[in-house]
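Take a look at the structure set out below.
One protein chain is absent from this view; the other protein chains keep their places.
The block that comes next holds chain A.
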Amino acid sequence: MSARVRLWVFLVGAAGFAVLFAVACFGLPAFGTVHHPYGVRAVHASLSHHTANVIASVNFDLRAFDTLGEETILFSAVLGTVVLLRQARDEHRKDPEPAVVHPRVRRFALLMLPLALLVGLYVIAHGQVSPGGGFQGGVVAATALHLLYIAADYRALERVRPLTLYEIGEAAGEVAYVITGLAAVLAGSAFLANVLPFGTFATLSSGGTVPVLNAAVGLEVVSGVVVLLARFLDQAVEIEEPDDGSPRGAGNSGDDEDNGDDEDDERERA
């Protein structure tokens, strides 16, 4: 399909969508209305389980099974990225050069690193009490580690980041979630039902299984994001081009495209 035909197909479809969507919008309850039956019931269920953060209660109690599915998407996406970005047979590694870092940047990053790590862990731990939780805190904690890449260089980051450990951590997060669900079955209830005592409202121990599942997700997100970033950084910093100079990085574009591909085919056959 040529670009022009594609654009026309899009414009026709977009016009149809725009009309139907606009009509549907006028059929929706007006913006900001007070009547929210699902919201009211969710708040009631959350308060009856002593969870102050209703969003955490929705994610890890009311629809914990859905969150297991979402966590599995996350797990598979990271796994897929690891498989896609592994070192190919015709590539080889080169140790990155040590980089010069401005002393002020170094001081600031080293000062912020423990602070950011602590904030990340705090957000994970207080998911059932205050805004936040495993998903958000996990990203904060994982990116905090990478301040070391800014403060020093890639080799320093690699030293504090045993990748195998994080790969195991990611799987452990997923497994811990399933085990918590199965523990509820063993306790004579449904899969992922909230069977633990609900604890005191608005304290760290409140919410029953909510903090447990929250921690499992936190572990998985921390490990997953570290592994993801490590694979992309590997591609950028360490993995070198193949020796035969095939088209990657050569930047051939436009008219030369076909010739470049043919030459590449011949090299591969040779």
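The rule is short, and it goes like this: a contact is a pair of C-beta atoms (placed from the backbone, for glycine too) under 8 Å apart; a residue touches a chain by one contact, two chains touch by 3 or more; residues count from 1.
In the analysis below, contacts and distances are computed from a predicted model.
Visitor: Between "XRE family transcriptional regulator", "Inner membrane protein YohK", "Lactate utilization protein" or "Dehydrogenase", which matches the UniProt record of the unshown chain?
Guide: Answer from the record: the omitted chain is "Dehydrogenase".
Visitor: Looking at A:Ile73, A:Val100 or A:Leu186, which makes contact with the chain not pictured?
Guide: If we include the chain that is not displayed, A:Ile73 is the one touching it.
Visitor: Go through chain A and note every residue touching the omitted chain.
Guide: Given the touch definition above, chain A has residues 3, 6-7, 10, 14, 17-18, 21-22, 25-26, 28, 30-34, 36, 38-39, 42-43, 46-47, 52-55, 57-59, 63, 66-67, 70, 73-74, 77-78, 80-81, 84-85, 88, 129-131, 133, 135-136, 138-139, 202, 221, 224, 228, 231-232, 235, 246-248, 250, 252-253, 257, 260-261, 264 touching the missing chain.
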